[in-house]
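Every protein chain but one is kept in place in this view of the complex.
Chain lettering (A and B) follows the sequence in which the chains are written, and residue indices restart at 1 in each chain.
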Amino acid sequence: MKKLLMTAAMAAIALGLGTTASLAEKYKACWVYVGPVGDGGYTFQHDVGRKMVDKELGDKVETVFVENVAEADADRSIERLARDGCKIIFTTSFGFMDPTIKVAAKFPDVKFEHATGYKTAPNVATYNAKFHEGRYVIGQIAAKMSKTGTAGYIVSFPIPEVVSGINAFMLGAQSVNPDFKVKIVWVNSWFDPGKEADAAKVLLSQGADIMVQHTDSTAPLQIAQEQGKFGFGQSSDMMAFAPKAQLTAIVDSWGPYYVKRVKAAMDGTWASTQSWEGMAEGAVTMAPYANMPDDVAKMAADTQAAITAGTLNPFTGPITKQDGTVVGEAGKPLPDGDILGMNWYVKGVDDKLPQ
Amino acid sequence: MDQSLAVLLTIITAATPLLIAAMGELVVERSGVLNLGVEGMMVMGAVAGFAVAFLTGSTLLGAGAAILAGIAMSALFGFLTLTLVANQVAAGLALTLLGLGLSGLIGEAFVGHPGIKMPTLLGIDALVPFSFILTAGVAYVLFKTKIGLTVRAVGNSHNSAHALGYRVIALRYLSVMFGGACAGLAGGYLSLAYTPQWIENMTAGRGWIALALVVFASWRPLRTLVGAYLFGAVSILGFVVQSMGLGIPSQFLSALPYIVTVIALVIISGNKRLTQANTPACLGQSFVPDR
Partner (left out) sequence: MRLILEKRADRSPFFAIASPFLALVLTLIAGGLIFAMRGINPLEGLYVYFVEPLTQLWSVEQLVIKAAPLVLIGVGLAVCYMANVWNIGAEGQLTMGAIAGSIAPVMFPEWQDPSILVVMLIMGTLGGALYGAIPGLLKTRFNANEILTSLMLVYVAGLFLDWLVRGPWRDPQGYNFPVTKTFAGWQLLPTFGGTIHLGALFALVACAALAFVMGKTLIGFEIKVTGNAPRAGRFAGFSRDRMVMLCFLLSGGLAGLAGICEVASVIGKLQPQISPGYGFAAIIVAFLGRLNPLGVLFAGLLLALSYIGGEAAQVTLGISDKIAKVFQGILLFFILSCDTLILYRIKFESGRVGALKAAE
């Protein structure tokens, strides 16, 4: 019996070594996800990006991910990947910022990329996408399509990305209809289909006829479809869930960035950057415009083209804040820092932010 | 649609899964068993219901699969706690872990596919009237029939019930599996009617609320109904208040259903006659017949 166990243990160790050796030749790129890959939204889209790396770089890379990592556990998960031979590690949630910086200090030879944060180091880059560009486009569409002149907006948590999204949406809508209104409901969750559906029903009952969401599930769109109203997809193209209701969707396309950065890390050109890509770089794309008259679709496509070309910036001054003060110089876009840390509403938003 | 009617309908949808799951757990606890694994059984029901409806195209078969999945999970719990007399609290929590993991595995293939919605009657999901029938049925069976009397007897004193010749373990198995069927169906309601899709952890803690509602209702079916609708109503009205843009912190409105439930329980519990007489005396205790 003892002998058998010994043999088994030896076999196990040999196997363990065997796998490590055979994988050592591949470049190891790793991801830390805040949610399950099966969330169909935020983490799902990051995983689509990871798979693109797999596809584009083929057998030169090996990709590994850890999913459902609680913020309190992030330290350990990131360090485990670094110890396990990952050469570049993408940490995909704001809450992973300090853990990423901490672990990066211990592993100077490993490259780290943190999504949506602001702290960097020689081996830590940050990346984010200008989702507000897409929100400006859907704001215009909403103002054209709404009969009641009111949109219902379901939101998760008041972080700058969400706040700047609301503002960009409103600015887009006001460029079409200056009196456009938005009703906002915070569900305090990124992800709870039931709650999101409840919030959508309430908003539609309160006079909104367009659903906008900054939460991850398809539930609000499905409710819009059930009630014969319209809405927009979030993170991914949700057309399959609401073929009659989805006007378009703001799609997170992390893939091109991931491929670019892994390549750079492999050929030694990687540097710590603070990337903030938008429509121009293909990081933010719009799902096909559907369920709308041709003139509305044309307007949306024109706006999208202008933003992509750089001739239109949603946050071009002067912008009137909710409290009546004016920010930004005429004809000039707001500085990036103002948008990345945005904590105020533009005029016309009927809600209060926690201060 | 009339505004308040729409809000009322939303409250009904929010309350129905809570009510169905709680009604099952009520019977389980009345028989003296505490199964904290409602969340795990519910989420298994959700994935099984979605998978079968997706593959066969029939929501009826889906609902059946949800029920069966719940029963299977509860039978596992029953084997552990009733046959092997393992600790019920720990086994229930382990059941939740297992259910969350297993459902995620099974559901991997179904993420990102829209589901089929259960038929509705006048804008109301078919399971809504069923939940009322279930409540009335449980109330009737528990308090007006011999089998209900037996279940309550087993929950109040398994030793005396055994001495009287009742088959304690068999009755508890039946009750536990009834609870599993209800939890499974409640999960199926989520993935087939509430939001027809499968996403990991889509129950989002509703199993725990159902458990709390049973205690809230002091193990009375009609009070469970009131509790589920109270909880649903406060949650939904929180959204209504938010949409008015009054600037009340959303966290406070989100916390309100929990606070209201606690306050309501405190008021009810002040009246000892109402609660103590109803608490199953053997709740959570294992039973092994002497031979």
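What to note about this one:
In the analysis below, contacts are C-beta pairs under 8 Å (C-beta built on N, C-alpha and C of every residue); 3 or more make two chains touch, one makes a residue touch a chain.
The structure displayed is predicted, hence computed values, not measured ones.
Residue B:89 is the one among B:89, B:109 or B:222 that touches the chain not shown.
Of the listed positions B:52, B:118, B:215 or B:228, the one in contact with the omitted chain in the full complex is B:215. In the complete assembly, the contact with the undisplayed chain comes from A:77, out of A:77, A:140 or A:167.
Annotation: of B:5, B:55 or B:97, B:97 touches the absent chain (contact as defined above).
Mapped onto chain A, the interface with the missing chain covers residues 8-9, 11-13, 15-16, 19, 30, 36-37, 64-68, 70-73, 75-77, 79-81, 83-84, 94-95, 98, 118, 157-160, 163, 188, 337, 340-343, 354-355. Touch with the hidden chain on the side of chain B covers residues 76, 80, 83-87, 89-91, 93-95, 97-102, 104-105, 108, 167, 200, 208, 211-212, 215-216, 218, 249, 251-252, 254-255, 258-259, 261-262, 265-266, 269-270, 272, 275-276, 288, 290-291.
What we mean here is this: only the chains that are shown with their structure count from here on.
Centre-to-centre spacing of chain A and chain B amounts to 35 Å, using the average Cα coordinate of each chain. The touching residues of chain A, when paired with chain B in their complex, are 36-40, 44, 152, 183-189, 191-199, 201-206, 208, 217-219, 222, 226, 236, 240-241, 350-352, 354. By the touch rule above, chain B contacts chain A in their complex via residues 1, 3, 6-7, 9-10, 13-14, 17, 104, 107-108, 111-114, 117, 190, 194-197, 199-202, 204, 206, 235-236, 239-240, 242-245, 247, 249-251, 254.
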